[in-house]
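All protein chains but one are shown at their positions in the complex.
Think of it as A and B in the order they're written, each chain with its own count starting at 1.
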Amino acid sequence: MASANYSILAHHFENLEQQRETETMGMWLFLATEILIFGAIFTGYTIYRVRYPRDFEAASAHLNLLIGSINTIVLLSSSLTMALSVHATRVGRQKMLMTCLTLTIVLGATFLGLKALEYYSDYEDFLVPGLRFRPGEWTELTPPANPQHVQLMLAFYYIMTGMHAVHMLVGMGLLVWLVLRARQGMLTPVRYMAIEVIGLYWHFVDIVWIFLLPLLYLTGTHHGSDLHF
Amino acid sequence: MFAEVPLFPEQASTTAERVDALFFFLCAVTGIMAVSIALLLLYFAVKYRRRAEDDRTPRILGNKRLEWFWTISPMFVFLIMFLWGASIYTSVAQPPPDAPEVFVIGKQWMWKIQHPDGQREINDLHIPVGRPVKLTLTSEDVIHDFFVPAFRTKIDVVPGRYVHTWFHPTKTGRFHLFCSQYCGTSHANMVGSVVVMERAEYAEWLDSHAEGSLALQGRKLFLKLQCITCHSANSQARAPVLEDLYGRTVNLRDGRTVVADNGYLRESILYPEAKVVQGWESIMPTFKGQVNEEELIRLLAFIKSLKPGRTPVRTEDFPPPLGAPETPPGGNPKPPQAVPTNRPEGKSNRS
Partner (left out) sequence: MSSTITTRFVPQAKARPPRAPEVNYLNVAYGVKSWLLTTDHKRIAILYLFTVTLMFFLGGAAATVIRLNLMTPTGELVTADTYNKLFSAHGIIMVWFFLVPVVPTVLGNFLLPLMIGARDLAFPKLNLLSWYIFTIGAVITLWAILAGGVDTGWTFYTPFSTRSARTNVIPTIIGIFISGFSSILTGLNFIVTMHRMRAPGLTWFRMPLFLWAIYAGSIILVLATPVLAVALILIGVERAWGIGIFDPELGGDPLLFQHLFWFYSHPVVYIMILPAMGVVTEIIPCFARKNIYGYEFVAASSVGIAVLSFFVWAHHMFVAGQSVYSAMIFSALSYLVAVPSGVKVFSWTATLYKGSVSLRTPMLFAVGFIALFTMGGLTGLMLAALGVDMHVHDTYFIIAHFHFIMVGGAVMGYMGGLHFWWPKMTGRMYSEFLSKLAALIIFVGFMLTFLPQFVLGYLGMPRRYHVYPPEFQILNVMSSAGASILAVGYVLPLFYLIWSLYGGKPAGPNPWGATGLEWQTPSPPPPHNFDETPIVTTAPYEYSLEETDGVG
């Protein structure tokens, strides 16, 4: 508890309220830039989706919706535990804080682990253009799909989920840092901005996934018999 | 020496005259604006120069009326500039319908030009004076740009699609042709000339360079690549007849309608499953990798020229092209005189 001594108020702020409002605004503005970055790539994806609807649907139907769905539940739950840990900080319940933070990390790690499993399963299913891909399997479908356009869709899929995964990794790092801070007693009802703004970031990453899932996975028709790990 | 320094390009096309007129108008308007501001600045800086360290100035904060005036009034001038510019641009975007079509292929680092009657050129384009000519351009690799300063037109040449431009030369002579979209090492060497000739001279030039029209060369390719196997004149053939197709509206299987233009034909040869005609199965194999851009242009010229009743008859026996079904579903097509028996499944009459 030694380091709890130094002032929460930074030297360049007049008062705590100004400091907190500033930090909140900073994170919201940062999230606005993130909307732009994901928005740009979503726009590119949408343009091609509108141009080649059948091929994109065919490709989407082959993505692993089972893992995608499980991951959605995992991520949504982690947003819940994140919100709870922010709340725990505000009310001073240290044990609840540690539990919820740890759960958030575990859920985040689960997401990433399942994502890795999913990429591996995509590899097994010949869904990696340039590496493991069978053009013939797409032209044989009824109706036949253009393997070039399927590759386009898959390229976007990897880039978009990859970008999301990178943001998750950064989030995980931030969460670990928060756990360390919590252990030092530096997350308290008066000193909570760090977890508050990181909570905002985590929720944002979750929301991006909520958009990714339908855009990528749900444009095609999946059959129960397709679901696999 | 200085007499030879050009300060203004030659005007050699109808578009050039229009562009220059607009340009001079713009120079005049912006020149007046610039000179006025410069003079005002100079005048104020001199007239109101600081005379003592404790000079006082009147407290003028502004005048809303004046400020609204100088905000809104330029917009009227801009409107004229916009409309004038847009009118020239739209006319360049719409080639005259009966202009002869020359094909241009840009590739690193040369221009390959094909005239409709088969004449081929590299980096030079011979055209007659006093008549519009339309260019259809594509690229084999990266984006280039076909720029003729004397005509005041340029157009980016993009791989994977056709673009069009046109001009109406008004002067004979030899004019610079530049590539003006950076395309790599020898971008600056991808230059040539447009040679505008008198009609008689041009006719002579055409004769001496003829190789057989593009359409004729295309017909040979049509037979060699076995397109005729499916696209014969027989209405029971497994593919639509191509007579009189160019320029018509086609109904597609998925409900869309398209016009059968150069782009559509090129796409159907390279990516046949993209736009399947209503009433037909998607069994056409792709010819990507078997035809290059120049051969595509010949095929297109042939299809364009194909009048009713002129589909060639299959006479030679070549092996079917890569990817074509060995035996068509429903058996081989019967010769035209035979009574049709089995109608293959899934077919309906050609619309």
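Throughout what follows, contacts are C-beta pairs under 8 Å (C-beta built on N, C-alpha and C of every residue); 3 or more make two chains touch, one makes a residue touch a chain.
Being a predicted model, the structure only gives us computed values, none of them experimental.
Participant: For the chain not shown, which residue from B:Pro96, B:Gly130 or B:Gly184 touches it across the whole complex?
Facilitator: Touches the omitted chain: B:Gly184.
Participant: Sort through B:Ala38, B:Val259 or B:Val313 and give me the one touching the missing partner chain.
Facilitator: Here the residue in touch with the unshown chain is B:Ala38.
Participant: I'm checking contacts with the chain that's been left out. Which of A:Ile41, A:Val106 or A:Leu227 qualifies?
Facilitator: A:Ile41
Participant: List the subunit A residues touching the unshown chain?
Facilitator: Listed in rising order, the touching residues are 10-14, 18, 21-22, 25-26, 29-30, 32-34, 36-37, 40-41, 44, 47-48, 51-52, 129-130, 146, 148-149, 151-152, 154-156, 159, 163.
Participant: Against the chain that's been left off, what residues of subunit B make contact? List them.
Facilitator: 2, 4-9, 18-19, 22-23, 26-27, 30, 33-34, 37-38, 40-41, 44-45, 48-51, 53-63, 66-67, 70-71, 74-75, 78-79, 81-82, 84-90, 92-93, 108, 141-143, 145, 147, 149-150, 152-156, 158-161, 163, 176, 178-189, 191, 271
Please note the rule applied: only the chains that are shown with their structure count from here on.
Participant: Using mean C-alpha positions as chain centres, tell me how far subunit A is from subunit B in Å, no decimals.
Facilitator: Inter-chain centre distance comes to 45 Å.
Participant: Name, in rising order, each residue of subunit B that touches subunit A in their complex.
Facilitator: It is residues 254, 271, 273-274, 282 of subunit B that touch subunit A.
Participant: Using the touch rule from the top, collect the residues of subunit A that touch subunit B in their complex.
Facilitator: 54, 139, 143-144, 146, 148
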